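Every protein chain but one is kept in place in this view of the complex.
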Amino acid sequence: MKTKNKLKTEYKPVIGLEIHLQPKTKSKIFCSCSSEYFGKAPNTHTCPVCLGLPGALPVPNKKAIELCMKLALALNCEINKESKFDRKNYFYPDLPKGYQISQYDQPIGKEGFVEIDIHGDARRIRMTRVHMEEDTGKSIHRGNETLLDFNKSGVPLIEIVTEPDFSSKEEVDIFAKRLRQIIRYCEISDADMEKGQMRYELNMSMRKEGEKKLPDYKIEVKNIGSISVLQKVIDYETKRQTEALEKGEKLIQETRGIKDMSGVTLSQRVKEGSADYRYFPEPDIPLMSFDKDIIEQIRLTIPELPQEKKWRYVNEYKIEIDTAEVIVSNKSLFTYFEQVLERLKDTKLAQNAANWIVGDLRRLSKKYNVKINESKIKSVYLAELVELIDSGKLRSNVAKEVLTKVFKTGNSPSQIIKESDLGMIENKGELEQVVKKVIGSNQKIVDDYKNKNPNAIKFLLGQVMRETRGQADPIVAKQLLEKLIK
Amino acid sequence: MTKPIITKEQVKHIADLAKIDLSPHEIEKYQKELASILEYVKKIQEVDTKKIDFKTHVGVKNVYREDVPTESLTQEEAVSQAKNKDGYIIVPTVITKK
Partner (left out) sequence: MKNLYELTIKEAAELLKKGEISSFELVQSCLKQIKKVEPEIHAYITLNEERALEQAKEIDIRRKKHEKLSDLAGIPYSAKDVYCTKGLQTTAGSKVLEGYIPQYTATVISKLNDVGAILLGKTNCDAFGFGTSTEHSGYGVTKNPIDTERVPGGSSGGSAAAVQYGGGLFSIAEDTGGSIRCPASFCGVAGLKVTYGRVSRYGAISYASSYDTVGPIAKNTEDLAMILEVIAGHDPHDATSSNEKVQDYSKLLDRSIKGLKIGIPKEYFQDGLDEEVKEIVEKAIEKYKSLGCEIKSISLPYTEYAIAAYYVVGLSEASANLARFDGIRYGPQEKGENWMDIITSSRGKGFGEEEKRRIMIGTYALSAGYADEFYKKAQKVRELIKNDLLRALKEVDIILTPTMPVLPFKFGENDDDPLKMWLADAYTVTLNPSGLPGLSVNAGWSKDGLPVGMQLIGPHFREDLLLNFGHKYENEK
């Protein structure tokens, strides 16, 4: 008997995430250098402040703070009415001041949550905190030289820290995607991973199934640049940590890194106790206090969020859960869908419209590289299309062709149908011709019919439909067949 | 013998946190000097501060900038005071012969 090298399912992961996100501001967080530095020549977006020159002083960017607060509210956080910046002291060549201005014990937002759906169950992932800090410069190690570029130094960062509420990589995946949607919905950031606008840090340990206490160690894996790599890292760490624990090894607090997209992690430093950052309040920046009105003002700028939207589609419009999920994940899709909903005379057709959107329209959009809501297929046209199908004036397989033509030309479905003669055959005489033709070419089947074979009529009807390319009304066609055969 | 307020080990640790290279002679010297200074400043612990909740030294709150980008230093200016190459500031490491 072959023994499978199967991992014992004794251990389950305990995962928390830290997300760093560059909010969409025009200038940096503590100076007026442009924050649009990506792809620019090194050290061309710096000034005394972000270069850490002697005597320079930080002045906070109002927009950055507003975006941080907006995101914190969207994540259901409580906003700290009294907040401040703190200095986090450590040395590194890409940290010009020898300290990073961050937030320590009074972050802008705290104690929030994000609701996700796992296998039909709603789960709340708790947010510990949402705070504001500055990014460091970039260091490139090349042989025996380190190259430093301070363009990124001082770019604002929003840091989100979750509680260790994840127990599977699936949950992490769903959450990460939902978070990215929330960020895009609220226009906090473009969250373009390739431009380094968002990065993940994984905090993970393994514990025995059923164990409620948190393990006494945690492995930190920093600088993960995409959700797919995050998944691979979770797989790798699950295997690595489980193997170690099964061997009886004691795992300790450790920081690991990745060097490629394979998910393999490498040890960086062992944390025996944590680094002493000697946090203290930033004396160069006055305290921040947020009154109820300011917070409300910002809260009002938050649109309907994906989770809410999804359940509204499901509950109000009877959209299938999976379809709804696809629609809410993409701005052009839901914008378009909601426009179509407004155009529909009867919203019972909403699911039909949804199907077209997530199916054929999405394909067309990809093929021709144009967003659905920016394409020639105006929302009123899709509404028209589904209504035509519903009223029987257009067969669904012909509808596909009509849809494509509308997408490419921008003409209305009715117009397309008229021009291409793709509508249902209205002319009874025309239909009679076809029926006679079918009867004529299928004498044997006609005889079967006369012999009371029930399948015969189905076949003949099928032939009529084929001949008319689906444009015949099947009920009328059947009646004609029966009449003319006699 | 009472434990000194700061030991040589602590001086080494502090020098490491502050990234200042100290010779063994310096460590000894500073241990004595820092001990004397710390003995003096620790008198603040005699003061009853139970009712005090220090928040900040500045009277104003909420001082911000509008999100308007302005000109930066030129690349040349930015790197002019450092070892630089191709617009980057460079930190050259050397292997010292042992």
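Letters are used for the chains, namely A and B, taken in the order the chains are written, and counting of residues starts over at 1 for each.
FYI, a residue touches a chain if its C-beta (ideal position, glycine included) is under 8 Å from a C-beta of that chain, and two chains touch if they have at least 3 such contacts.
Remember, predicted model here, so these are calculated numbers, not experimental data.
Across the entire complex, the residue among A:K81, A:K239 or A:R278 in touch with the chain not shown is A:R278.
Touching residues on subunit A toward the chain that is not drawn are 47-48, 51-60, 87, 89, 91-93, 96-99, 146, 148, 276, 278, 280, 283-286. Although one chain is not displayed, its contacts with subunit B can still be listed: residues 6, 10-11, 14-15, 17-22, 26, 30, 33-34, 36-38, 40-47, 49, 52-54, 57-60, 63, 65, 73, 77-78, 80-83, 89, 91, 93-96.
Definition applied: only the chains that are shown with their structure count from here on.
Distance between subunit A and subunit B, defined via averaged C-alpha coordinates, is recorded as 43 Å.
Within the complex formed with subunit A, the subunit B residues making contact are 17, 19, 55-58, 60-70, 72-75, 78-79, 85-95. Residues 25-27, 32-36, 41-48, 51, 59-65, 84, 91, 93, 140, 144-150, 276, 278, 281, 283, 285-289 of subunit A touch subunit B in their complex.
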